[in-house]
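As structure tokens, the structure follows; a few thoughts come after it.
A single protein chain has been removed from this complex, and every other one stays in its place.
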Amino acid sequence: MIGGGQGAFIGAVHRIAAQIDNQYELVCGAFSSNPEKSKASGEELGLSPERVYATYQELFDKEKQLPENERVQVISIVTPNHVHFEPAKLALESGFHVILDKPMTFSLAEALELRGVVERTGKLFCLTHTYTGYPMVKEARQIVASGKLGNIRKVYVEYPQGWLSTFKEGGDNPQLKQASWRTDPKQSGIAGAMGDIGTHAFNLAEYVSGLAVTQINANINVVVEGRQLDDDGAALLKFNNGASGVLFATQVAAGEENNVKIRVYGERGGLEWQQEDENTLKLKWLDRPAEIYRTNGGNYLSSYAQHNSRTPAGHPEGYLEAFANLYRNFALCVKAAMNGEEPQPEWQDYPGVEDGVRGMAFIENVIASGKSDKKWIDFTI
Amino acid sequence: MIGGGQGAFIGAVHRIAAQIDNQYELVCGAFSSNPEKSKASGEELGLSPERVYATYQELFDKEKQLPENERVQVISIVTPNHVHFEPAKLALESGFHVILDKPMTFSLAEALELRGVVERTGKLFCLTHTYTGYPMVKEARQIVASGKLGNIRKVYVEYPQGWLSTFKEGGDNPQLKQASWRTDPKQSGIAGAMGDIGTHAFNLAEYVSGLAVTQINANINVVVEGRQLDDDGAALLKFNNGASGVLFATQVAAGEENNVKIRVYGERGGLEWQQEDENTLKLKWLDRPAEIYRTNGGNYLSSYAQHNSRTPAGHPEGYLEAFANLYRNFALCVKAAMNGEEPQPEWQDYPGVEDGVRGMAFIENVIASGKSDKKWIDFTI
Amino acid sequence: MIGGGQGAFIGAVHRIAAQIDNQYELVCGAFSSNPEKSKASGEELGLSPERVYATYQELFDKEKQLPENERVQVISIVTPNHVHFEPAKLALESGFHVILDKPMTFSLAEALELRGVVERTGKLFCLTHTYTGYPMVKEARQIVASGKLGNIRKVYVEYPQGWLSTFKEGGDNPQLKQASWRTDPKQSGIAGAMGDIGTHAFNLAEYVSGLAVTQINANINVVVEGRQLDDDGAALLKFNNGASGVLFATQVAAGEENNVKIRVYGERGGLEWQQEDENTLKLKWLDRPAEIYRTNGGNYLSSYAQHNSRTPAGHPEGYLEAFANLYRNFALCVKAAMNGEEPQPEWQDYPGVEDGVRGMAFIENVIASGKSDKKWIDFTI
Partner (left out) sequence: MIGGGQGAFIGAVHRIAAQIDNQYELVCGAFSSNPEKSKASGEELGLSPERVYATYQELFDKEKQLPENERVQVISIVTPNHVHFEPAKLALESGFHVILDKPMTFSLAEALELRGVVERTGKLFCLTHTYTGYPMVKEARQIVASGKLGNIRKVYVEYPQGWLSTFKEGGDNPQLKQASWRTDPKQSGIAGAMGDIGTHAFNLAEYVSGLAVTQINANINVVVEGRQLDDDGAALLKFNNGASGVLFATQVAAGEENNVKIRVYGERGGLEWQQEDENTLKLKWLDRPAEIYRTNGGNYLSSYAQHNSRTPAGHPEGYLEAFANLYRNFALCVKAAMNGEEPQPEWQDYPGVEDGVRGMAFIENVIASGKSDKKWIDFTI
């Protein structure tokens, strides 16, 4: 693991996600740009001191010299955005498979370069767009793909948060540190809310609908005085099949938690999923009663939804299980690759480098649109 | 009553709304442009045949000649949009108070002229934006006005319907007739969905937030092939205090009923109301638990919410009661006017001619924006 | 109308319910045992003074002497329980149809006698168990009757209220007066909560399940010190087909409103309805997704549900509309009777004298069980 030292929220989440299904063992790490903090974190996590490294460069260097059956196989990178590209590239080039936190890179240019590295090295790559790991989100995608809703006409996606309603930058407790780097253009890139949660919403919209955004018309705001990056935005969208939609993501919806939600409507029906009721997928129909699909609800579910559940219906599977689904599917594919076997399609259903490229393109396009007087800008990569 | 003959949905709703609180008696009508249908409708409603008129002109003519204590006092107009302005103007000029279905007129020009007539005649005027009649919507407005949420930053309003997901125009049953006139530019004006439900969403946004829209950036669509007017649209909004927002209204969200919903966020908290849970207002706060306000829930509610309830908490008050609140408040103001008394502020809280003017301006501005290449257009009246 | 003078909650509800569908006109009344209050109430309601009577005896006497086309046709009785039987009996014997508030009488003996009067006079009789007027409750009954759920195994019904959590008896505002008579054995009979809301729960259970309770095992409590009648109770139930169930009704569930709820399970599925989501009926199935039936949701609904709706799906119909459904169906049957026509089965689906007899038997049996050391007592009439 690169990053995720003491006090880092997402590092702990990655470690839990990796452990849930017993597919990974944490064997080494460079947990912080501060070597002492890295060491302390490694110790706390029970690692052998000799495999806690001062830098990621050192980690790759040393690990690749270990015998094949001892060295680390998968590198998980959970640093702030500006430290995504370099370690990811180096890891891939050092022969490791990579799991990387979103957004993929600091810029679209880096993203495109990283895509090239992935292609060139042939290593596997996973980007942790967690929400696509929920069984009912997977089911939603399968239902759209099945054609049951007919041709898709509308996609509404939203991600309201309230935690940045006040100016918290510069503070020292863990939540305030989150606020600091996520609003700092040097660490986050050109986008704040759009990069942090807008990319999740965008990815969810394309994942579930199976469509690609082709045009964007956005309003991007810095609502809280003194903030350096956007904390709010909304965009009208057009998709490659002629459908249209609305995306909004905000960090100043005071009182909101993380209720990411998606609705997709086709000619014959629609579907709705939201994280606050994570194990429910509502299907609505033109001429018959709405239906409630449920995680592990039965044989009516697709193999994708079934494969990504663990507990009997009604025992809620939450965010960590969704995250673990990404880790598990990636592990199954890594093992298949190591064994020269063909992975099942359900295993391959995790976000990859192409999602990362599109996510970075979203950031650049939505920010460009926000600054532009032009009504619609083409979604370009 | 003008319009609302046999088979007209909204005429029946107006009649029930008027009757619920025993403040009105239906005494006369011109229920249809077809005199025979008018006659039959009047008979079915138990009116004296001599007060069922062939035309609204005849109705005003004859009624104003009746002795003051016999003649009708309030004219309710429930015709399609293209027959709003003329009868409303004539009714006011004939000395009657007027209740008019929304949108107020066929065009903004008519709306401005009607506003002049209302001002000149001094007669009272109510526009039936029903959703503002719900007790919890009134409470929402009062909470924003109280400053409890702090300065308002975001307004999200939506009105998804699915009933026009297919081409129904030209059919003959009541629902299909609804579809026909509402999608016919000769009867509805320049807008379909934006006029029919977009105006409701717009009115709700301004009513609850207490703000005025100043700029619009809209995407307006005709989704169903062959349809003459828009059946779908979305708009980014800017408000006069610097807040921004999103409005969408669609009639092609297959499977949706009429779940109009509004969310407003300020510096310290937010609120959420939707018609599917009409007696609940959710208040969310930055630093304490969310609260659930309920219709008739107790003394914590404002006088506005309390005044507009009838039944003990938990006995749901629905759409017809919200509609009846408009009728009742208008009646209380009419009586106060007749008695030369000052109406209470709670009674005066019904939509009036200014809401109508702004609603028509919304239609013209949102349609103009939809057709424009300009990103933002000023909201002009 | 008998009873329902100024300040009486349920009288106003009955009047609204009667007016909603324009099937009734309030023409006369004896609104209070206090003649002056009756007079004042009648004036407030806009009645001719000569048809506001000092006593119900006088009302029946005078009204039956009026010409047939002038006299009142239906008597609505909304007095406290101890003044149900006498006016109802006298009204029926005077040739009027009767609508009576629940519970039907002061005692089971009275109920049985009243049943005889109804049978003997041939007049129509309606008991206002409001909850059976909801479209989705009617749908629930039809679904059970259709056999779709298979043989019924479990019935759970509950009615939690919190308004009597403190001792309010003896106070003088309208709500406190409600508390006073409803907890006074001289006015309410042998039961408090069991009579006031337990009967509703019991009626709902038998109405929806189509079954009859055969045995009761109850725990009845007076929770608030000083109260004279039960304010809380629960009962285990056995039904005539071998099913079992649980009923509870309480007025000391602090913070609860009136969220009456029923769940019924058969071999193949179950259903759930509650007043807080009044226009939704959830159907759950053993081997396929749950379904959401909605008021006016479409042709998949039974004729019973469709007949009892007024507004397009998603415009909520509430408590007053449910109440109005009882009044309207009764009116349709009264008219059919007057015209010598056969009423439609949907019209006849309102609670009648048999429901009243069973409700009074429930009160006597559940109170007897509460006092008994015997585990199960037979439900006897």
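The letters A, B and C name the chains in turn, as written, and every chain counts its residues from 1.
Criterion: a contact is a pair of C-beta atoms (placed from the backbone, for glycine too) under 8 Å apart; a residue touches a chain by one contact, two chains touch by 3 or more.
All values reported here derive from a predicted model rather than from experimental measurement.
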*In the complete assembly, which of C:217, C:240, C:274 or C:344 touches the absent chain?*
C:217
*Could you tell me which of C:83, C:236, C:337 or C:368 touches the chain that is not displayed?*
C:236
*Which of C:117, C:290, C:332 or C:353 touches the chain that is not shown?*
C:290
*Of C:212, C:254, C:338 or C:381, which one is in contact with the hidden chain?*
C:254
_Please identify which residue in C:55, C:214 or C:372 touches the non-displayed chain._
C:372
*Among A:115, A:153 or A:294, choose the residue that contacts the chain missing from this document, as touch is defined above.*
A:294
*Footprint left on subunit C by the chain that the document does not show*: 149-150, 153-154, 156, 160, 162, 165-166, 217, 219, 221, 223, 232, 234, 236, 238, 244, 246, 248, 250, 252-256, 263, 265-270, 283-286, 290, 372-375
*In the complete complex, which positions of subunit B touch the hidden chain?*
282-283, 287-294, 297-300
_Contacts of subunit A with the absent chain, listed as residue ranges_ = 9, 12-13, 15-16, 19-22, 45-46, 161, 163, 256-259, 275-278, 294, 297, 310-321
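FYI, only the chains that are shown with their structure count from here on.
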*Taking all residue numbers at the subunit A/subunit C interface, are over half used by both copies (same) or under half (different)?*
same
_Taking the mean of the CA coordinates per chain, how far is subunit A from subunit B in Å?_
43
_What's the distance between the Cα centroids of subunit A and subunit C, rounded to whole Å?_
54
_Residues touching two or more other chains, restricted to subunit A: which are they?_
283, 290
